[in-house]
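The complex appears here minus one protein chain, its other protein chains still in place.
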Amino acid sequence: MKSMKPEYILAHEWIGLEVEVVYSPNQYEVGLKGIVINETMNTLTLRTEEGYKIVAKRGRTFKVRFKGYVLRVKGDLIAFRPEERIKRGLMLIKKAKGWW
Amino acid sequence: MKGLPPSLRKRKRYIAFHLIAEDRVSKVDLSRALLDELLSLFGEWGADEVWLEYFDGELGIVGCYHASLEKVKVAITLMSRVGEVKVNPVVLGVSGTIKRCKKKYLEVLKGASSANGL
Partner (left out) sequence: MQIDFLRFTPDKEFLKCLGFENAVVFAENGDLEGYENHSYVKGEIIRPENPEDLRKKLRKVSRKSVVGVESNSISINREAVTRRRVDVILDSVGRRIDYVTVKLAAEKDVVIEVCLSKFLLTKGARRMRLLRETEELLRLIKKFDTPFVITSGASNIYEIRSARQLRDFFSFLGAEIKKAEKHAEILFRKFADANFIMNGLEIEERP
């Protein structure tokens, strides 16, 4: 199935996925781990052990578990409204993978 | 570069000059001599594209980019020979377009040699 490939994370639904912040310009955000509860154009809401935390997408790097893979994703690549991220994500994947 | 929009196009300047020489000089020789002079003075680094726009053996127009205008004027002034021929280039003036350059400087000198006594 095409969507088993790891790069499809960019177009996939993030709500429900386990995510950790591995880099952020805000040092207090680094290490935040949780499940994505909500997604907006610029933010992800995580349910962590300490409660709900809203983290911006741009400028941060996330570690996410997806289809058995653990991926490092830069937030800038997913900084779109969830509805349009499906299309944008596919475009980014097409651009990176060339014609294969 | 081809196809640049007007804001990115390099601005050109046209220098009108009168060449006093002891013998006829060809367009090609003059062009080559000017480039050599420029290269010798400023080297590959300091020089920029320079070309001979018009030359009739006596009067001519040199075209260059506005950034290297001063350097080209110096090079023209310092040119003392074209091949074997001793020359004396006199700069008449600078203009932004070929048409204006011809009108302002080349007509004046042509007119000067006859009735005005210049």
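Read from first to last, the chains carry the letters A and B; within each, the first residue is number 1.
Basically, contacts are C-beta pairs under 8 Å (C-beta built on N, C-alpha and C of every residue); 3 or more make two chains touch, one makes a residue touch a chain.
If you're wondering where the values come from, they're calculated on a predicted model, not measured in any experiment.
Engineer: Per the definition of touch given earlier, which of A:R47, A:K67 or A:K87 contacts the omitted chain?
Structural biologist: Hidden-chain contact among the options goes to A:K67.
Engineer: Which residue numbers on subunit A touch the omitted chain?
Structural biologist: Those residues of subunit A that touch the unshown chain are 6-7, 9-10, 61, 63, 67-74, 76-77, 92, 95-100.
Engineer: Please identify, in ascending order, the residues of subunit B that touch the omitted chain?
Structural biologist: 1-5, 8, 35, 39, 44-45, 47-49
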